[in-house]
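Only one protein chain is missing from this complex, and each of the others stays in its spot.
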């Protein structure tokens, strides 16, 4: 299948080029970047020298529609929506990595992101969390790949909401992300001199991923869920580690809680439920599409603690996008995503 | 004043040598290390070459009592207690950095740490959190310096418990520490190859600092407080960043919450209450005795979020110990601790 | 082809498991580790959970010879030799990652490494630097994969020695390696707290890789080459960056020097000759089998500077070993090694 990567010069875009390079069914037919149009990808990003010889091109959706079957849109929110619309109009299957089609309520979207730029197709995206939307993804033409934080927060939380063993209001989510979560943003705060050896919370209870998490959690819980979500910045390039704190309705052992995870993910190829006594580590999922999850019940305080680790660029973005494309096409769910974690 | 550093070869011990070197009232008269006895400190730790020419010696409390007025005990818990007892018996003022005299209930101590090795003086330590125990510290002969995690958890939490604006059961504490928190432990898990680029939770709801936090929080709250405490390991040498999640009893604004912090710490020289919109960062306290604290109220979910950053070896250990000694002797609280944070 | 990984629990061993997992022609039939015998690999190394379900076993060369066609020996030098001999005696093709069969002069070997433990087959190894020994590698039954430092030093140096444009005595080699070069060595000096933010030279002009570099350089130069080799330790997990300083016999431009590299490596799939103005970067080869090389002529001082970057665990160890196996079997040289560099 011929694919295009739209917005291929960001960190998610480059990671996707790596995955497409190894995917047995995908052929990279086009990669767009407004700023780097005309440059050879492998010269612009020397890691890809002699691997990706294509040139970046400016985005022309109508033209692309004649050349590719599917496109991954790795543009920032708001910029993504019109590109998605144009590609869909041309019949292209779209995996959108941006936030533009994740929310189901347009008012909520516009509160957090401003006016939607392609309202005519708002609501058409299938939320691309394969562990919960596998059926809907079959044949999907527009997939809204989840955000990195929501992926890491929902996977260790949803099984317990579905099982009805925890309270829904509020849920505490303490998340920590490597710096690539900010993309290739050139700002003083992201310099190595500022971030290395550092660590801090940001956008405390004010991050745009809150409504996405609450939406999906509420759907699974069958009642409104409210979350307190605090993201933190880690001095690493990649990775998200998230700890979710849920109040138990009734006593539960760690072993029982773990069974709930195993029931949910026993058949999920990319969610690994850890044994009791182990915790998810960034180093064990780095470069892979795995989400490692664990659970501990704090019987003393009546708290269930869900833990997760992902590579934000892979399971938190384009790896999950490829997983969704695989499902949408009826291919093996793991094709192109079988690379073992990069460790150490 | 002549002082001894007992257990001077660990990371807290070496940090203390740095502080004593700059403290205008302290003279290093002895430094003990069983393993390195006989070695010149500056040769054993080349960072201190030509700065500390003393030799490590084996611990002989009776002999030390004739040579020093005060001693900092930087030994592991359980090993510390008998050393403290022997030094006290010799009339030496002791600042104990270990956990051996922090807890007020011996049964609780023994549940978490095993049999106490100096039960005859159990209960004699003054808890060395100067922002809450300044009066008791004046003239104190045995100070139990708080743990690193408790310091970072209590300072952004106690003012709200005292003000009675938050629920006490349970409180969620999500803490992240640099690797020096484990001391100079030579184990595979602490190799750079294993920890760098990594991040994970450990001892989930099972860390020995839990009873210490609950003890102090309960005293201030005037009722039993239960906490869910989850420590995480950061890929940094130093620093602890802690986020505390408290359920509000009634609506409160961030500005009102910040006033509560200002009331508590307006006169505290080492607690800096950050302006609204800023969050504590490890890089801003590194190498200093500061604890930066901030607060955000999540009105949406009814959660008050207390945030803190400290250098675990300084405010989380020996810097706080020196602050306590200053208070116990009636010296200026900040003497020897005025070095500006090491940034960048 | 069924293969065994001997010494599979070190960092090179684990990296090899990752490569074998993706190699289309290799099937992992056995993995040995004396310390971890009986443990499931994916449980012992959670990054490989659900990927490698085999158990570690103790080494039994005779038994292995009945089960595998080829073996990679990832044991320390001196331990490797007898294992290699036993496997060869059983007819197994061996790729030896250790130093035991790299040197051609047994006296030199024994000066640096002590008595050789399999003298009967000393001298039978083909030096596994494919860019210079491609023909000898075809059909080879015993390959001695080069050391990590020698790979990074020889590739940017040999073409100039072969071309006769530089002096041979002495050559200055300043090399910098990430900490995984020391293997999974649990020692204080390799703790994150000791290595992070740090950098220093070690084994100055005294590293065991010196005779290997001199041997290969002398062979290509056709005269004795002496090198001053100084390794340094970088605060990274992976990667070697090496700068080689050669005295020019006669003036040469950077462009002319670069042509010499292009002549040497134009057809080499894993050596990328950089454009003028670019320098090799660890981040651009991380996780890949590439060696990026560059050259700058300092006309002012008459020095030719050769530069190289590799991933020490891949091109500097097991990736190069797999490249050699591919050549020995007549397979495509790049099979199993096409994963794009892990960047960022």
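Going by the order they are written in, the chains are A, B and C; count residues from 1 in each one.
FYI, a contact is a pair of C-beta atoms (placed from the backbone, for glycine too) under 8 Å apart; a residue touches a chain by one contact, two chains touch by 3 or more.
Everything quoted here is computed from the prediction, not taken from an experiment.
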Candidate in contact with the missing chain, chosen from B:36, B:176 or B:272 | B:272
Among C:82, C:235 or C:332, the residue in touch with the chain that has been omitted | C:235
Go through chain B and note every residue touching the omitted chain.
-> 11, 14, 17-18, 21-22, 43, 45-52, 180, 196-197, 237-238, 272, 274-275, 278, 281, 283-287, 292, 338-344
Provide the residue numbers of chain A that touch the chain removed from this figure.
-> 11, 179-180, 184-188, 190-197, 235-237
Spell out, residue by residue, where the missing chain touches chain C.
-> 169-170, 172, 174, 176, 193-194, 197-202, 204-205, 210, 226-228, 230, 232, 234-239, 241, 243, 245, 247, 279-283, 286, 296, 298, 300-303, 305, 307, 309, 344
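Here is the rule we go by: only the chains that are shown with their structure count from here on.
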Determine whether chain B and chain C, two copies of the same sequence, contact each other through the same residue numbers or different ones, counting it as same when over half of the numbers at the interface appear on both sides.
-> same
Looking at Cα centroids only, farthest away from chain B lies chain C
Whole-Å distance, C-alpha centre of chain B to that of chain C, is 46
Touching two or more other chains, which residues of chain C qualify?
-> 11, 180, 196-197, 237
